[in-house]
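Here it is: the structure, laid out below.
Note that one protein chain is taken out, while the other chains of the complex remain in position.
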Amino acid sequence: MIKEYNMLRSLEGRVNENTSSREAWKMLTEIGLPHKKSETYKFTPIVLILEKNIDWDLNSKSTFCDKKLYAAKGSHFIFINGVLNEKLSQVQGDISFAIEDVKEGRHDPLSLLNTSLASNELVITSGTESPVFIYHFNSVGISNPRVRIKVKSGESIQLIEKLFETNENTFTNSFIHFEVAENAFVCHSKVQNYNSSTYSHETVAANVENNGRFYNNTFSFEGALTRNNLIINLNGQNCEGHMYGLFLLDKKSHIDNNTTVDHIQPNSFSNELYKGILDEDSTGVFNGKIYVRQDAQKTNAFQSNNNILLSEGATLHTKPQLEIWADDVKCSHGCTSGQLDKDAIFYLRSRGIDYKAAKAMLLRAFAEETLEHVKLETIKHEVLDLINQKLL
Amino acid sequence: MSIEEQILEEFTSKEYEHGWSVDFEADETPLGINEDIIRFISAKKEEPEWLLRWRLEAFRLWQKMEEPKWANVSYPMIDFQAIKYYSAPKQEKKPNSLDEVDPELLKTFERLGISLQEQKRLTGVAIDAVIDSVSVATTFKDKLSELGIIFCSFSEAVQEHPELVRKYIGSVVPSNDNYYAALNSAVFSDGSFCYIPKGVRCPMELSTYFRINAANTGQFERTLIIADEGSYVSYLEGCTAPMRDENQLHAAVVEIYAAKNAEVKYSTVQNWYPGDKNGKGGIYNFVTKRGICVGDYAKISWTQVETGSAVTWKYPSCILKGDHSVGEFYSVAVTNNHQQADTGTKMLHIGKNTRSRIVSKGISAGKSQNSYRGQVEVMKRAENARNFSQCDSLLMGSLCGAHTFPYIDIKNKTAQVEHEATTSKVGEDQIFYCQQRGIDEENAVALIVNGFAKEVMNKLPMEFAVEAQKLLALTLEGSVG
Partner (left out) sequence: MISIKNVQASIEDKEILRGIDLEVNTGEVHAIMGPNGSGKSTLASILAGREDYEITSGSVEYFGEDLLKFDPEERAQKGIFLAFQYPVEIPGVSTTNFMKTAINKIRESRGEKALDAVNFLNLMKEKMKLVDIDQSLLSRSLNEGFSGGEKKRNEIFQMAMLEPKLAILDETDSGLDIDALKIVANGVNKLKSKNNATIVVTHYQRLLDYIAPDFVHVLYKGKIVKSGDKNLALELEEKGYDWIKEEVALV
């Protein structure tokens, strides 16, 4: 009768034997998958969409294409259908890794689903060598990659994640967890340029201790359904959480960025900037939450979401939230939605630039602000190329 | 204790000053709700059959509905069978003029600072006074009727203008709109009714004054304002309740209908009993207020100063259907002690070139929780819709919370929507600066808070701006003299 239970039933046979997985499954069957009225999935009725488009038993000979890998130096981890392929992976320098049993993770439904179904967990421990690349090649109905990154005190890591669909109508439910120790630094970047048949739910969670800094950059271009859950817990003092994102969508792409930053201790800082450009029949959702707990005095938290709608068919839902229980804080958020500035277009055209180029120029300027914090040139170039491709 | 703590202590220990009640004989139903109670209310008011049917239908809908849980407030389950749904001060017969109104009642209002004797203090204001469930007096009626303006109690409107009531009741807030709207539709007892005919500019402020007096009583009033083409009216609502240890429910519905070129300004100064400083007692204020700009160039403007109630759940909204129609929402919400407020607005842009503006100022102190919840929705055909929202929170003390939940949903690319929110505190340096110029802490806080709320206070009608400002200062006062 209820779809979210049907979906659970059809996946029951895949649950792992491991205790944590069993427990997670039990919990999941109690709380259920996000239903139609779920506030956090209001504009992304994920169960309905998956039921309609995904065949859980879809299976094909997986194809792995090494041409899609970045040629840069660094460690490469290759996941095929959610499972690490050690043979194809390569580790450089003092980065170390281990395959461990899945341990307890977060308690939201999709994280529980990952904990239930992931066969194991890749644990990467930081070293001095960066960057680290994680690639996913998926061709089956459901893939559940699971990674834990431990960044030791005073160390840093640059992590780049990428997903490729080598079949049609696949669903990936990934879970990546960061433990950011004192004085550690993480920069995690994702480029999501999928197919129009790719469905994914990607959870990124970070626990940041004293003086730790965590950056996330998410660049999204295409995908039937992309849901990003980004959770940053600033557990320590003087922590920083940074969230930067761009979604530049066309066709029927649907993206839902759901971010949470939780200020728990005093003197932390968070900054968030998400920009959206929506064309054709695409849908963009942004839901940003800032929590400032009672003890988190002297918090500075800023959030901003700016959007441009280009077509009749585009839809935008944005909900920037502030929840504040401490009084000595500086918090602000702002969001806007609009069109391209007609005067600016006219100005450019009067200088001899045609309409299309003028439009692209302005949109590019609008989009590029989200790239400011990306240090790795290869990623920067890739995103800039994609922006140009989409806009011209 | 630091300066701030002292101020907070004084601020939070301030007592409610309208917390007395008066004993007069009341005509009331037993506790609880069922179809018989609804039939009783309807019969008591000598209502036509269609209205009884409408009530019963709403009641049946209500029984199937669930209490909304999404608001950022928490309170114990309400036992809807432990509430009295009708209580009216007993009067021998319907008063024909103010002279016939029970002098005890008149005194009640005098004590509230509201004179029902015409040509007294508020000469520019016509008042409809509602005590518990019924309207007891409406002033300036004759003068208004010369202009064709109908301003009377809802019950009277049902008798005198049934065609208008029947046409518009539930047209803006249908009885199945939400749980409390359905409950109100089933049991509403009275309220105000107002009709401004074509092209008439109402020459005075119209005002309804609500007071809950009896114990265990819910108040379910209903207000309906119809502004015909090209008309203008400014309307003000005020309210107080006695101090009681148990919580009392207030579930009102306000509907505004604005035709082409009409303008309605609706202001509320809400000062229901907020409960004591330990969170005991106080009013549950669950109100549905909505206006529709049906015609082109219509305008509806909500202004609210919310200082009372234990729990507030209230979202005065505008449906901008007519092209070029305008919706505005200006709000100051102050919460203190254990008060909880979840309030905001919804602006629904349907017509072309519609504009809306939201300014919300939340002030939280004590252990209170203050939430802004708002939605701006731009529908597919709403070409060139514009919205600007500004939500600012001021926190006083570290035990309270301020929350902002803005929803923005856009389906038309020409929409221009801007939302800004900030959170700040009353700065110690601001207080010191005022002190250095000779102003004591308490006055300094009042000054700063009034400054913070100024943009909204300026929107209140002149007659009430002063009152509202005093109310804000009073809430902040505690140790004068």
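So that you can tell them apart, the chains are marked A and B in the order they are listed, and the count of residues begins at 1 in each.
Everything that follows uses one rule, which is that a contact is a pair of C-beta atoms (placed from the backbone, for glycine too) under 8 Å apart; a residue touches a chain by one contact, two chains touch by 3 or more.
Just so it is clear, the model here is predicted, and its values are computed rather than measured.
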Touching partners, among the displayed chains, of the absent chain: B
Sole contact to the chain not displayed, among B:L56, B:I78 or B:I439: B:I439
Residue of B:R60, B:K380, B:K454 or B:K470 in touch with the missing chain, whole complex considered: B:K454
Interface with the undisplayed chain - residues on chain B: 2-3, 427, 429-430, 432-441, 443, 447-448, 450-455
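Following the convention adopted for this analysis, only the chains that are shown with their structure count from here on.
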Rounded Å distance between chain A and chain B, as computed from the means of their C-alpha atoms: 43
Touching residues on chain B, where the partner in the complex is chain A: 70, 380, 393, 395-425
Complex contact set, residues of chain A against chain B: 39, 294, 297, 307, 309-312, 314-339
